[in-house]
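Following this message is one structure expressed as structure tokens.
So, chain A:
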Amino acid sequence: MQGKPVVPLTLAGVAALVLVAITLVSVWSLAHPQRDPVGNALAAMGARLDGVRSWYAQGPVEASPDWQAMRLNVPGGDAARGRLAMVEYGCGACHVIPGVASARGTVGPSLDGLARRAYIAGVLTNAPGDLTRWLMNPPLFSPETAMPNLGVTEADAADMAAYLYTLGPDA
Partner candidate 1 sequence: MIDATADRPRQGPVLEELRTYEEAWATPPGWRRLSSVSHRVVGQRFIVTGLVFFLIAGFLALLVRTQLIVPENTFLDAETYNQVFTMHGTLMMFLFAIPILEGFGVYLLPLMLGARDLVFPRLGAFGYWCYLFGGLIVLASFVFDAAPDGGWFMYTPLSTKEFTPGLSADFWLIGITFAEIASVTAAVELIAAILCTRAPGMSLTKMPIFAWYMLVTAFMITVGFPPLIVGSILLEVERLIGLPFFDPALGGDPLLWQHLFWLFGHPEVYIIFLPAAGMVATMLPTFVGKPLFGYGYAVAAVVTMGFISFGLWAHHMFATGLPTITLTLFSAASTIVTIPTGVQIFCFILTLAQKRPRLTVPMHFILGFLFIFVIGGLTGVMLAAVPFNWQAHDSYFVVAHLHYVLIGGMVFPLIGAFYYWTPHFTGRMMSERLGKWAFWLMFSGFHITFFLMHITGLRGMPRRISTYPAGIGWDRLNLLSTIGSYILAAGVVVFVWDFIAHRWRGPLAPRNPWKAGTLEWLYPPIAPGHNFHAIPRVHSREPLWDQPDLLENEAHETRGLLRDAPHGRRETVGCHPLSGEPLQIVRLPHPTWIPLLTAFAVAVSFSAVLASLYDIAAAGAVAALFGFAAWAWEPSETGQTITTNDEGTLPVDVASRLGHTHIAIIGTLMIMVALFASVLFAVMFLWNVQPEFTRLAGDPDLFWTSIAVACGLGMSLVAWLARSAPMAVLDLAVALLAGVAGWALYQAVLPTDPMATALAATLWVMAGFIGTQQFVLLYWSLFLALRKVSGQVAAGQIVPEINRVPYALVTAGMLIAAAVVLAAPQLEVLK
Partner candidate 2 sequence: MTDRPPRPQTRPHIAPGLRDVARPVVIWTLHFILVYAALSAACAERAVASYPAAVIAVSIGTPVALVLAGWGLLRRGDQPMRIAARVTIIISLLAILFNTAPVLLLDGCR
């Protein structure tokens, strides 16, 4: 049968490849998330893909402006930073927030589709300025609310509002 030395050579070769691959993968998995060339490269590639995708999604530039999207534009708000701030302030203890893995609270309403809502907490119109102000001090607008004043800074509130308006505007 296959008693030729070439076969065990292949066997040993593949086994060695498996070993090398596992070693490389182990080393990579040990890298700190912030100081990881492979992970950063992958993230950068992902961001570029996102850019391409959104460019296609927005369609040709000469199309009419999307008034709905512009209505929800929060001046100075950075959605990515807002997402992290959500975690910092513990919003997830009470709310479900899509995109924030740990936010699965059921104390307050889910924030999914927030961009489509007419009012905030039934007392404020759902507009960037009102949402930012609400986040900074909810009891000021709704004295009976269970949502505490979390001590959110204005910049953080703008970031969080920007993130919240990414939830479900186009559905």
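As a convention for this text, a contact is a pair of C-beta atoms (placed from the backbone, for glycine too) under 8 Å apart; a residue touches a chain by one contact, two chains touch by 3 or more; residues count from 1.
On the choice of candidates, all candidates are chains of the complex that A comes from, given by their letters.
A quick note: this is a predicted structure, and the numbers were derived from the prediction, not measured.
Engineer: Would you mind flagging which of 1 or 2 touches chain A in the complex?
Structural biologist: Answer for chain A among the listed options: 1.
Engineer: Which residues of chain A touch candidate 1 in the complex?
Structural biologist: 1-3, 7-8, 11, 14-15, 18-19, 22, 25-26, 28-30, 33, 39, 101-102, 104
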